[in-house]
Each structure stands twice: as structure tokens, then as C-alpha cells.
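Below is one structure; the comments refer to it alone.
Other chains dropped; remaining ones untouched in position.
Order of writing sets the labels: A and B. Residues in every chain begin at 1.
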Amino acid sequence: MALTIGVDVGGTKVAAGVVDDDGRILEKLRRPTPSTNPKETATVIAEVVDLLKGRFGSVEAVGLGAAGFVDETRSTVLFAPNLAWRDEPIKEKVESLVGLPVVVENDANAMAWGEARFGAGRGEDFLVCVTLGTGIGGGIIVDGQPYRGRYGIGAEFGHFRVVPEGRRCGCGNRGCWEQYASGNALVAEARDLARVAPVQAARLLELGGGGPEGIRGPEVTRAAREGDPAALECFRTVARWTGQGLADLAAILDPGAFIIGGGLSDAGDLLLEPIREAFEQALTGRGYRVTADIRIAELGPAAGIVGAADLARNR
Amino acid sequence: MALTIGVDVGGTKVAAGVVDDDGRILEKLRRPTPSTNPKETATVIAEVVDLLKGRFGSVEAVGLGAAGFVDETRSTVLFAPNLAWRDEPIKEKVESLVGLPVVVENDANAMAWGEARFGAGRGEDFLVCVTLGTGIGGGIIVDGQPYRGRYGIGAEFGHFRVVPEGRRCGCGNRGCWEQYASGNALVAEARDLARVAPVQAARLLELGGGGPEGIRGPEVTRAAREGDPAALECFRTVARWTGQGLADLAAILDPGAFIIGGGLSDAGDLLLEPIREAFEQALTGRGYRVTADIRIAELGPAAGIVGAADLARNR
């Protein structure tokens, strides 16, 4: 049984796990990400890898998933805003520290691969994965392989434009999809409602401790589960934008299935039903084509570790 | 030298050519498409193939390109509005008539393949081709192979939505990209201008014979080449929407190059310069990534024949 290690390198924590060839995580570890010095991040990664390797002798390779642009050779992170990385040769650094082969992958690609191999995408060779969290992470599986594009940075779904002159986005543009369809968009919707219509949003405000800024994703989901009309309207709004965007991606990519992950996907059917409805209404050529399936991700936050580890195995 | 025949099956004409393995067309033929009876289209295709085959003994296969949804086995046209086809088993029909292997492909995919192998896309393995004509045709080359999606109908770029509640589209939706970025969009822009601001559009009206309805693509291009400000503004408007859409596709697909074909591409630099400008302004992550090249197609209307023939060779 060949073991590999998957590492999810985020802005606040480094999470790693030893994964077997059935996608099972045998053991997990996490460390805080050193926020001030990018160089130390490689050291922290090496530490957790060494610890895990010490317990399972047979580890053969390491997969790193990082939020940001990864180059097409899967060696260098071109740009990772949350890690303060710019042209960081992370593959080489970690390899020299741990003495194992390393592959680097965009974190959303790693998650997509985890779901494709062991989660909601099993058995389907053409997949589009959409991770709805702070923003939108994207992954594409083509013919059973991760799609990276010419320069390694495809599937940045969060930044195709859905509204001309729309909401400002952190990427510098306006109207990007992730400003309308993400966990943050849900929260922004609920806070907006609470600010301008506090009576209507009374339950949301109560759960948020009184003020709009106290309302976060779990509060909106909880209120929606209780049947609160204001929270349900927020979900419907975000789901409508999500379904429309999936229909846009279907026009371009024609996948067999979409997989919806990320924090927002915890809402399950609250989210999935209105997404499906919006998707079916917006799909071009509906009636003349097979409609792609839309599924909630199955592996949860661990998908990135599992995917990165498996990509290292199949490097 | 292995020869194959490529056939471009359109709503008004069937155009076929014998193509060698360097992508050269040795001889061409065309027939009107029988408009009333879909069954006869197969007969007309067979006739032109037989004629060409008679002159070049060694033809080994036939590639058909058709506007519409082609299934993932490349045998059946699911839906082709201009040909009145619905679930048409065209591969089988033509094979039984001509006694040669036949492959069927979406016409825009065939054009993309032609350009990828022998035209503006030579040497680049990740391509996005956009054909700006009546609407928008799209083709994607991934890792040197045509991308078709799970059900054969990917790359329908014309129908991702760029304006919520925007212009009505023939597909039944509103705000589709092809309503803003296509030859038809250019003409609609010019006619609109002529209707509401006839003084400003005097040159366009003159070239169009007096009324807005007389203004067509060549008139707008000619006026723009003369430096007419109204025509140039129409080009800039369409180019801005085109460049924005290419930036959206770059976020999703990250190709090495875009190839712009179709009737609108005859305008050359008039179109290409403002497209590039808009693309660069709209590209997410600009400054942290390699910017894809944008090129005008090289093979002209024959790209579809060349591409279909080559796909038949490599079937």
C-alpha cells in the first residue's frame, strides 16, 4: 500500500494528512501558517511532513495545494495573496527539506481532484467543481485529468464577469461572479438586508447579536433552516446567481456533473434546490441536451488534502 | 499521400473539399442545401463526396462539420436549427451512401481544428477559437486535441450571459454574449445609431442606400476604414464586449492564444486593436500571469473544410 502526504497550505493554517490509495486519511496534523515570513512557510510544511513521515515509514511523495496561481510545471506559486508569495519556488524548497518528490497544485484543483477520485464525482470524467467560500474556487476535470490551462491558472471561475459595472471585487475588477455567488456574498446579502430593513431581518439580527456585522454564514443558514423568510430570500438570491453561473459554465464546458463545495455547501438542499432551478431555467439549449447533474461535495474540507495526496501519487 | 474530404454543411450551402495531409485544399465543390427536406441533405453530401472521390482515387475518409449540437460519439446531430435536423444519424446515412468512414463535428470545432493544425494556432496546444459571424461559434483545443465536453456540445460561447436582463437571444435567453459581440451585433449597433442619430450616421446611411436596413457588415467596415467616427464607434463598442468576453474565457480556460475568425474578423486591426485593449483591461490577475495572445484567423471560410478533413484523417 503506497502512502502519500497531502498538504493544504492556507493563509491561516497548514493542514496535512497521510492518505492511502483509497483516499482515506490515516492521520492528520495542522500548524498555524507563519504570517510574517514567507520563507518559514516551507519550514513549517517540512516539519509536518517529517512528523507524519516518521510515523508511516513508506510515504513516497508529497502534494501541496495552495490558494493562488501555480505555474504550469507545478513547481512555483506565481502569486498567492494570502501567503504573501510571489514567484515562490515551493516545490524545490520543500523537496530539499524533506527528501521526497513534491508536486504543487492550486488548492481548488486539488479539492476538485479529491472529489473526482473519491467523492461526489466518482465515475464521471468531465467535472466542474465550484467551491463557494470566501470567494469561489474552481476546478475542471477533463477526460479524467485535472485541467490546468496553458499557464497553470485556468478555472478561476470567481472572476468571470456576471454584471457590467457591478460590485467591486478584490481582483480589481467589478461584477465578478464571486461577488454574487459565494459564502461572502450570502453574508453581504444578509447584512445589507439587516441594515436597510431591520424589521424584516429581525431574526437574523437576533442571531447576529444585535448588529448587522454579527451576522455570519452559520447565522443565515440557521435562520433559513428555521424557515425565516428573510434568510430564505438571501439564499434564493445567492442560489439564483450560482445557478446562472453554472449555466454559463455549462455553455462553455458541457460537463457531466457540477460539484458544489466550500462552506456555503453545508447548507445542503437549502442551497441545492434553488441552484438547480435557476440552472435549468438559464441553461442554453435546454430541451435539446442532457442536463448536467449538480451535486454537493462529499469530502468536506479534507478534499484538498486527499486530492493533493493523490496527485502526488500519480505525479 | 493520404487524402480526405471535408464538408461544411450549412443552412444555405454544402461546401466540400479534398484536403491533403498538409491541410491544402486540392479541389472544392459546393451545392445548395435542400431546404425543405432534411433527408435530401445526406444525398447532396454524398453526391459532392462521390464527385470529388471520382477525381482523386485515394480518398480515405470524410469529415462533416455542421452548425448545431453533435453528440459525443460524433455520429448524430442532436439539433441543428438551420438544417431542420433533430437527432439526425448523419454519420450512418452518409457512410452507407459513400462507402467511406465518416466523422461528424460541430462546425466551429472543425474550424478551430483547422486553424490549430494549419492556421493561426500552429504550435500552440491550448487554444480558444471564437468565430464572430451571425452569432458566435466556439472551439477549444486542449493539449492539442479538440475539446467536446461530456455530451459533445461544449464551447457554445455565444450563450454565456454577459448582461442580466439584456438583449433577447434566439436561444430563448437574454443577454447572451453573441448579442453583443458578433457580426450581427455590429450591424445592429450601426442600424440603431442610424435610426436614432441619422445625422451622425450619415456616411453609414449613404453606404447603406439610404435606410438603416441597408447597412450591413461590409458597409460598417468600409466606413470605419475611411475613418468615419460613427462606424469606428460601432467597432469599438463591439470590440469592448468581445475583449471582455475573452477575458472571461481566459479566467475559465487560461489558453495560450485566442483565434478570432468569422466574417467580422475581416476587419483585421480595426477590430483586433480595441479587442486587445479591452481584453487587457478586463483580464483578472493581470500583472501576475502571462497574457494570452489574440490573433486573427488565417484560413478564412475554408477553415471548416480543412479542419473537418483533418479530423477525418485522425479519426
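Throughout what follows, a residue touches a chain if its C-beta (ideal position, glycine included) is under 8 Å from a C-beta of that chain, and two chains touch if they have at least 3 such contacts.
The shown structure was predicted, so the numbers you read here are calculated from the model rather than taken from an experiment.
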Oligomeric copy total, full assembly; chains in place: 2: 4
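We take it that only the chains that are shown with their structure count from here on.
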Mean-CA-position distance for subunit B and subunit A (Å): 34
List of subunit B residues in touch with subunit A within their complex: 69, 78-79, 86, 124-126, 138, 142, 147-164, 171-173, 176, 244, 247-249, 251-256, 282, 284-286, 288-290, 292
